[in-house]
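Below you'll find the structure, written out as structure tokens, and then a few comments.
Removed from the display is one protein chain of the complex; every other protein chain stays in position.
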Amino acid sequence: MEKMQVYELLSDIKNGQISFDEAMLKLKLSPYSDLGYAKIDNHRGIRQGTHEVIFGQGKTVEQIVGIVKKMLENERKNILITRLDGEKAAQVQKSVDFEYNDVAHLGIVARSESTAAKTSYIVVATGGTSDIPIAEEAAVTAEVLGSRVERVYDVGVAGIHRLLDKTKLLMGAKAIVAVAGMEGALASVIGGLVDCPVIAVPTSVGYGASFGGVAALLSMLNSCSSGVSVVNIDNGFGGGFLAHKINRIG
Amino acid sequence: MEKMQVYELLSDIKNGQISFDEAMLKLKLSPYSDLGYAKIDNHRGIRQGTHEVIFGQGKTVEQIVGIVKKMLENERKNILITRLDGEKAAQVQKSVDFEYNDVAHLGIVARSESTAAKTSYIVVATGGTSDIPIAEEAAVTAEVLGSRVERVYDVGVAGIHRLLDKTKLLMGAKAIVAVAGMEGALASVIGGLVDCPVIAVPTSVGYGASFGGVAALLSMLNSCSSGVSVVNIDNGFGGGFLAHKINRIG
Amino acid sequence: MEKMQVYELLSDIKNGQISFDEAMLKLKLSPYSDLGYAKIDNHRGIRQGTHEVIFGQGKTVEQIVGIVKKMLENERKNILITRLDGEKAAQVQKSVDFEYNDVAHLGIVARSESTAAKTSYIVVATGGTSDIPIAEEAAVTAEVLGSRVERVYDVGVAGIHRLLDKTKLLMGAKAIVAVAGMEGALASVIGGLVDCPVIAVPTSVGYGASFGGVAALLSMLNSCSSGVSVVNIDNGFGGGFLAHKINRIG
Amino acid sequence: MEKMQVYELLSDIKNGQISFDEAMLKLKLSPYSDLGYAKIDNHRGIRQGTHEVIFGQGKTVEQIVGIVKKMLENERKNILITRLDGEKAAQVQKSVDFEYNDVAHLGIVARSESTAAKTSYIVVATGGTSDIPIAEEAAVTAEVLGSRVERVYDVGVAGIHRLLDKTKLLMGAKAIVAVAGMEGALASVIGGLVDCPVIAVPTSVGYGASFGGVAALLSMLNSCSSGVSVVNIDNGFGGGFLAHKINRIG
Amino acid sequence: MEKMQVYELLSDIKNGQISFDEAMLKLKLSPYSDLGYAKIDNHRGIRQGTHEVIFGQGKTVEQIVGIVKKMLENERKNILITRLDGEKAAQVQKSVDFEYNDVAHLGIVARSESTAAKTSYIVVATGGTSDIPIAEEAAVTAEVLGSRVERVYDVGVAGIHRLLDKTKLLMGAKAIVAVAGMEGALASVIGGLVDCPVIAVPTSVGYGASFGGVAALLSMLNSCSSGVSVVNIDNGFGGGFLAHKINRIG
Amino acid sequence: MEKMQVYELLSDIKNGQISFDEAMLKLKLSPYSDLGYAKIDNHRGIRQGTHEVIFGQGKTVEQIVGIVKKMLENERKNILITRLDGEKAAQVQKSVDFEYNDVAHLGIVARSESTAAKTSYIVVATGGTSDIPIAEEAAVTAEVLGSRVERVYDVGVAGIHRLLDKTKLLMGAKAIVAVAGMEGALASVIGGLVDCPVIAVPTSVGYGASFGGVAALLSMLNSCSSGVSVVNIDNGFGGGFLAHKINRIG
Amino acid sequence: MEKMQVYELLSDIKNGQISFDEAMLKLKLSPYSDLGYAKIDNHRGIRQGTHEVIFGQGKTVEQIVGIVKKMLENERKNILITRLDGEKAAQVQKSVDFEYNDVAHLGIVARSESTAAKTSYIVVATGGTSDIPIAEEAAVTAEVLGSRVERVYDVGVAGIHRLLDKTKLLMGAKAIVAVAGMEGALASVIGGLVDCPVIAVPTSVGYGASFGGVAALLSMLNSCSSGVSVVNIDNGFGGGFLAHKINRIG
Partner (left out) sequence: MEKMQVYELLSDIKNGQISFDEAMLKLKLSPYSDLGYAKIDNHRGIRQGTHEVIFGQGKTVEQIVGIVKKMLENERKNILITRLDGEKAAQVQKSVDFEYNDVAHLGIVARSESTAAKTSYIVVATGGTSDIPIAEEAAVTAEVLGSRVERVYDVGVAGIHRLLDKTKLLMGAKAIVAVAGMEGALASVIGGLVDCPVIAVPTSVGYGASFGGVAALLSMLNSCSSGVSVVNIDNGFGGGFLAHKINRIG
């Protein structure tokens, strides 16, 4: 069932031409699969255009394997497992075959070949070298979802010419993910240079009064540049996901 | 000078075909007007597609008037003055003619007629009635910039059917600004229902452990729904500006 | 000595018909057993209808064993040891025979058979899979104390239909324990759907700006739904205990 | 339409015997009244057994009057307006006739006569004299909703005998609202004395390191007594509402 | 040189009868021993009546040994090494002979026999069993300095009769050290019962919103009982030291 | 009834030679006077050697007058009303005759002549001139309770010789109240110079990152000098009360 | 007495060639003037090369006047009164003649003519127009102390070219005071461009999650540029004072 069909169906419900229950029947798919410890949202792809992502942290190996297998039964593709540390990944690997990115701590199950030419792109930028793992979480997420990603790493404001050197690349992006710890000024400076939405991802890189990323977070929330919004500390996935969403619109 | 021309010019600079100074000359406009107390960024429209906005809070009446007059000299349109309280607005009114919105605390100078038909739209939603002033700041900002805005007010999660009743309207939006104080759950629930980017605006509505909007801010940053990003507490302007940016892409 | 008798005794004290010391004598039980490192409250069952619970964290194996043995001497039943990690549990196991729940990290000593039919029930709900250990602490606590518990896990607000699907079960409960980390919106949404008291248990599930459960805690304290109260972060025991108390009233 | 009928109706929906829309029709009442700035939840009484309460703070006089009038049209009784300061109350008084309690800052519209004998009761206790306004918000709320309330004021732990003197009254309650600022120890001490649920209401009474009620809030969240749960700082309404809910169960 | 002689010497300096340098000469002892990494304050005993204490945490084994040896050279007695974990203690043991208390994590070097009869005493009380290590740090410190100590452990406010049972012992003390984590109400309740100064020691016992002792700390700072003062979280040494100082005055 | 008699009475209760109720009768004084909004603790003088103090902030004029009158009926002397602002003081003055100190914001009712020669004394010191109001609250409190007070004001560490110049006076004190805002270093420096207990009172003097006294509070809690304890921010009363208690012991 | 003479004198004291008291006599000036409420440090000019500055906030008009008069008696010049609001300034004006700067809220008493040519200079820069009052406090302070000051205002990172346009001026400075609120990124960007020390002054300009300047403060403390240090929020005086100190060295 294509998304447009679903859309019409939902319209019919709202217009009173069909009851909610009838609509559900038509969808021929239980709205969620109940595993007891997890209720997999089978309609998210319909509502949101992308599948449910598995947040790996805090789940046991058994739970992750169970969820993945159920999703594979439903013929899902491009299943992401985020915040999956290497040790747990090795355990999951025993039961399910998947690709593991050990910089981004991401697992990718049943990755589909992407064939379309992509002219539009997003940029993932970092303030420093230490922010790269979070940036890669963003970049790989967007790539798996189908976006072209340009990486611009280690362009923090302490050497502003390194960033200015990339102005043209930045200006051509559909959306930019600005990943930075410490004082997090990168997002504001980029926000002042470009036309597109900037998604700021504060990282926990730093020490002392960085308070695990709080300094960068506050800095980004208070950006004097318009067009900057913020996701949770170290939430590379969220940044990449949102940038892809915006990229897909254009 | 059109934006595309500027783009080519910038490309030439990067390619070494023209020096930065020559380029500046061609732009025939000083990159900023220096008033001493303010340096008005004349190129922001070129870089960002929208003009510089005047942050009214903390500026004297004289400073606001001075900046507006200089911008009018440069033939700017749709100049926004944000966070302008009623008393100061009345003072500014004596020297400059402008439209004042006393719910959103926004001044609008030299508003241009918008003629184009707008089929795409953004939604501005609030959790409660008390969030409306911030929501209006978002809505009016987006409208002045040229977006069509649908308002969905007082649909907080304590009576979830009020929100679900608007599902179709929400699903059709290009971007949604979710404005809420207290526990700020609105952004997550909307984020779980829709396909488009959700910009969460925490408000300082609440008391006690809302800590002036911190509870809503943290709630929104920790949203379990993907596709939600956050701006500063009470930053209606930022939410509306960003939603318009995304809307314009599509 | 039955609770009612005790109640009369206490009335007599207040009315001046008997002195406090005489009353104590009648109770034929020292008000507490002094182990030096612990003073076991022998009257708590009388005052509160449930026995003292052993908070396992921060106590040595020797102290836990000592307290349990003294309580067994006093013929206690259904002794709960909370926050008992697996390693310490194994050590305690060497001296005392008890049931250990390794998901909830709970030890149960001398569990009594529950025979009464239970028509009324409480619900324990979680936002995600990672909240289950805390939820189980709540559920098992209530079950040991004598309540019937219905589990509704992984019904977070990002997929609101999973929760709405359980509306009837929720509406029939005497009390609901809503266990959630991250943005903690679950409590508010449930609070808006049901008639009974909702006890919100924030969990430390999350990262970054969840600040170890603070985001969920603040969200729950600021709930826009009436009838929601909150216990400490990760305090599954407290949630289950209180839900049972309310269930027992009805 | 009685609540039981509604319950059956809802069961039918879940069982698929009737569509949601048909059910709505039967309810013969739009699920909410849309005033633009507010969406009054007409089904809350059905879902929750009590009406929607108007949170006065942050609403304009016009909005409050508009909401009250619409509720009166729907023949509501016992409408509460919380956090209504004296000045605004006087303004509202010009358009709507209602009872104003200037200690609790509560407005009560269309109070119905309560005729039933009430044997069960709740206790509202305070640590000090300065906590009384919040305590009265709790007490009056519970009384308007139909509960009998016993007040035990100024029994803070600095003079523990004042509290112990009320032990019998405390022990007979169905629920206790413990209202205290500063170190908030009252909730724990009461929690150790009684059998029933204790709802702790931290107040902003204090100065310096009380941080506007945070000290009391944290103290109450960390109560070593089981059976204590907490609502927001200064949320007397929430405490009284919840205590009434529990009282009504018994 | 006795303390009184020193006192006269200091008076002479102030009265101008002798220069500071001459006085120093008379003291026949360099005011501090410089080890490079540490400057041992040889006059502290003169100024403060007790010797400098070695804060073990953060010092290397070599540094601790070096400081102890220099102090022994100067014929010091009763040298305390605080916050000395077991592993480091074992290392220090290889070079210096001393008594190690593994509950209080205290090392005591060159303990002198205490012969005087002690009628006055201080009380060290705890809220729970888990607070005992900090309480022992307080108790042992005071004992080494020469005070008689009565221990009253596990008398938290959840079972207030356990504390009231010790009222006479508490009322007879010269000073009381109240050690408690979680909500820290113990200090206030004791403060309301007794005549003597109460030194509150918050502990990091607890979890979640105890924030490593912050809840107890704030609770104690906001005590509604007069006569309560507070030292740092887990600072058992500070509590015992101060209680001894007050005890010695009487 | 003298305090010693009371003490014996209490001993008898503990020994079982007399019941609690009989004892109460002998005391011939109701343990508290119940005014509804306040329960005046009539036994505090017996338990604590000083009367209950009226915390003026947050109480209405009527409540303060009512409490004072009841205390005067019971022939109390030296009644302190703390945190009483000038306006409220003028209102109370209309009903009760009392002395008002407008620097310390203290009211003193029925002050008794102090006749005894006082050789021992306490010192109240401040870091700066702005700390004087809080220091006076401490000093006047101690004086009313019967202590001799020496004031040493504006001796902050930025000019350490001003403090060192007072070394002898400091060394002769029974207790020192160190009142300081900003960085609060005064307490540590004094603590390193003297033999007696130092009670640190952080003040809210400062701006920016002083956070209303938090910087000073933390500084004082972390004092590297032993013998320093801390009371709440701006709690001059608490500091003076405790210093007097210690002074009275010696 | 010149500073060098004083220096020799101090050397003699340290070398034992002269006693401290003799040295004091030679200085022929009491080390401080004691006004009771204030102890004016007469040696600060000797120790620090600049006079004591009067912190106006929190002092009464009488105290300020008293201190100024005493300083004038001692023939001081260039006396600064900081944080002096307009109303208080007008009151002080009645008793003492002085220059008042109503942007910087600074009073300057007995300003001396500065005659020396100044080739070296410091720069005071601001992120926005609203930061100017704090920047002026810095600039005027440095000017009064004798430094040449170049002002570069409203060059925040949202329009980075405005700042880059001033690169040469920045590079020639001996020290730079970077004044910024909101995200405070200015300090880092400047720090990356220049050779000299940068003193960052966070301001309380902003709203919401700027938390009164905390966001800027944290951002500046975490600067990824070396050579940046920070003073208190809104401490323009401190920034200007320190920049002058550094300028004077060169």
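Details
We just call them A, B, C, D, E, F and G in the order they show up, numbering each chain from 1.
What we mean here is this: a contact is a pair of C-beta atoms (placed from the backbone, for glycine too) under 8 Å apart; a residue touches a chain by one contact, two chains touch by 3 or more.
Everything quoted here is computed from the prediction, not taken from an experiment.
Contact with the chain not shown here comes from a single listed residue; of F:Gly66, F:Gly107, F:Gly127 or F:Pro197, that residue is F:Gly127. Among F:Ala38, F:Ile64 or F:Val214, only F:Val214 touches the chain left out of the display. In the complete assembly, the contact with the undisplayed chain comes from F:Gly191, out of F:Gly56, F:Gly107, F:Pro133 or F:Gly191. By the touch rule set out above, subunit E reaches the unshown chain at residues 31-32, 36-39, 41, 43-44, 52, 55, 57-59, 63, 83, 202, 204, 212-214, 217, 232-235. In the full complex, subunit G touches the omitted chain through residues 7, 10-11, 14, 47-50, 53, 167-168, 171, 174, 192-197, 199, 217, 221-222, 226-233, 237-238, 241-242, 245-246, 249-250. Touching the omitted chain from subunit F are residues 127-128, 156-160, 164, 181-185, 188-189, 191-193, 206, 208-211, 214-216, 218-226.
Basically, only the chains that are shown with their structure count from here on.
Averaged Cα coordinates give subunit B a centre that lies 38 Å from the centre of subunit D.
Computed from the mean C-alpha positions, the centre of subunit C lies at a distance of 58 Å from the centre of subunit G.
In subunit F, 217, 232-233 are the positions where the chain touches two or more neighbouring chains simultaneously.
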